[in-house]
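In this view, the complex is presented without one of its protein chains, the others remaining in place.
== subunit A ==
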Amino acid sequence: MSYKPNREKPPRWATLLLQLFCPANMANELEGDLDELFRQRISSIGLRRARLRYLKDVLSLMRPSLLRGKPSEYPNPNPIDMLQNYMKIAFRNLSKNRTYSAINIAGLSVGMTTAILISLWMWDELSYNKYHRNYDRIARVMQHQTYNGTTSTAVATPLPMRAALQNEHASEFTHIASSSWTEDRILAFGDKKISRKGNCVEPEFPIMMSLRVIKGTVTGLENPTSALLAESVARALFGDDDPINKTIKVDNKNYFKVTGVYEDLPYGTEFRDVKFLLPWSFFLQTEAWVKRSETNWGNNSFLLLVQVAPHTSFDLVSNKIEKIKARHAKEEARFNPRAFLHPMSRWHLYSEWENGVAVRGRIQFVWLFGIIGAFVLLLACINFMNLSTARSQKRAKEVGIRKAVGSLRRQLITQFFSESIMVSVLAFMFALLLLQLILPWFNQIADKQITFPWAHAESWLVGLGFTLATGLLAGSYPAIYLSAFRPVKVLKATGSSLRLHAGRYDAIPRQTLVIVQFTVSITLVIGTLVVLRQIQHAKDRPVGFDRAGLLTVAMNTSDLRAHPQALRQDLLQTGAALNMATSSSPTSEVWSSDASFSWSGKDPDQLGDLGTVGITHEYGKTVGWQVKQGRDFSSNYTTDRLAMVINESAARFMGLKEAVGTPVQWNGDQYKIIGIINDVVTGSPFMPIQPTVFMLKEDWASFIHIRLDPNLNAREALSRLEPVFKKYNPGSPFEYKFASDEYDFKFQAEERIGKLSTTFASLAIFISCLGLFGLATFFAEQRQKEIGLRKVLGASIVQLWQMLAKDFVFLVLISCLIATPIAYYLMHDWLQHYTYRTALSWWIFAVALCGALVITLITVSFQALKAALLNPVKSLKNE
């Protein structure tokens, strides 16, 4: 008896009602009963009454005992059950293909570690200075000034500006505080002596910066003899004793009473080095030049901090105070001084100006590394996509069967997404582990104190969100690609015909991804090579003095200045010092300059702005500079009191053909140039050298330079020198620096970039190669039979290797073609902001491209050779 579907129907809505309220497994059975009875009743009692009975039956079934139903013998999977199944299958797949899983998870976790590391770094950079509660209302006053047609921008302001702001614009500010620069001083309590950095500040500074009080108060700076200490300093000086009201001795001459202890400022703040605060009034009293500066608009030597009032904004105030200096000081107006407020939120990342216009500052690195991080993660995701799609044929049957038993495409997409999310969660866990291992090292090269915020729920949320996003990104392509298979095709096809179905254009997306990967990697590698080359270029620059075995001691107390001749004699007596001299600036810096030099033939419009260094007779011999023309200072000529030695840059700057012998007027005296030395690199080694004059000024001395005997080792020499310094500077610990260390310090920022970009470029290459390795393994495996046949028919190993490696080499070559112009453009741009820069020579590109090719070949060859060497009997016999 055959069932005719188009017979009389029971009331449709009644059936729907049943389906709505009944559990699915019960509904099926009950519907069967209802339907059977309905059919019987049509013939016995007629259609109308049968329908009525049907309805009554349905209604009678609506009772709780039936609706609850009984547990079904067959599972009725809900989404969670299916997810369990997906996870199970995913795990089986992972453990079945260990190599691919390892490559996937390793690549993804390395990518994630990089991304997390970079996010943490970016977060740290962006939250710089946020420790201060009034972060968004604090600013420092800065000035643009134009000399010789170029505008320079500086933080230093003249002291009268503070009074002018107070008198004319008091309502715009909540607090105004002047500060000295951060300087080393010696703090002593009892026989404990330590050297720390600190500032002299006005009483409002601690309040403005919302310093956190630990003991005492932070309001004590009204009194010229009180001092505030950071907690670490208080601990170092007093141990566990209460520091309040104890008296400390500063620089072996001034006494202060400790009135407060504040929490050390964290590493991510501008004033992180400030470990103690001394009163501004003390600074005024003891330093005569500061007192004089109170009325001098020409001396830009102080830091001026303000907190703007709540009703106004930085821009409004900047507009109001712009002309303040020009109004008050007519003689300064020719430099077109323009004051403005630089908000605290911009100090760290936006602090570079070129000709009075704000240019990219540190923020560019935040962006740069952010982009690199995103790219490295993308590379890892691409690996995942590539390996999944490449291996899709192995899973095609699974997709076919799932579809045949009723999986919707949506469900398959869900399956592949849940799989990729699972892998990314695994990778995330590995990444956290890896992060713990790498953070200390990263902190060291990035000069940070970053920790992963384990305790914050937000960081976990972000981490998981980020994992989810990675999973979705990595799984998107396989999910869509694999779920689109037609079940009939994939189930009917056998291994080889499946490949025909897959089609020749099928590989294009995969190839594109490989090209993207290698383009990014090669660009990073070229970039890194250029950065390293640039650093090396600056390091190879002639330094102009002999920095090996040169020791510098800062003259931190006046005791050291008291007996210069005796000190010199004693130092030479030790045998450790071959020579000794003093100067007003460290060897590789010029700390002061003056604009009032004039000489014959000077253009009246040109500003005679030269760096000034005061030295003693032996300075040249001690540091080992090279005299190019004329002669060095000599004690044989008493006229050398009014002589100058200038550097090459100064000679060029002054436009003198025959510089030696030229008279120069300065400070009301007539000097004579006696010699020209080769340029000594001062300031940034990437920038042009400042034109500088050297004069004999013993009383300017701030640094002692000692040429060590090269026959003694450094430790031995230092141990001989130390007693001499203890004798002449009893109130101070013996602190010294090697000129070579100081010089290397100048490369710190660039070396940091160099190290970081080396790291990222290696990671990028590593991840890309990992992906390539996976693909090569897969294809070698796929073509095992083909290789076996070819071998049987006489193909040589080299031919097989060529066949397998060719495709990949071709892709990498295309990447090279794309990466070269991109890298050229980017690096050309980067080099522009160094005056002293290396050329973008062709060999850098050649090295990077050859390197990429060689690495590709090595990666691919391993698998290709393995496949080519396989005994064909093995690969052909099993069918």
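Convention: a residue touches a chain if its C-beta (ideal position, glycine included) is under 8 Å from a C-beta of that chain, and two chains touch if they have at least 3 such contacts; residues count from 1.
The rule is simple: contacts and distances are computed from a predicted model.
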Among "Xanthine dehydrogenase family protein subunit M", "Transcriptional regulator PadR-like family protein", "Nitrous oxide reductase" or "ABC transporter domain-containing protein", UniProt-listed name of the chain not shown: "Transcriptional regulator PadR-like family protein"
Residue of A:35, A:609 or A:807 touching the missing chain in the full complex: A:35
Residue ranges of subunit A at the interface with the undisplayed chain: 1-3, 5, 28-37, 39-40, 53, 56-63, 65-66, 70, 73
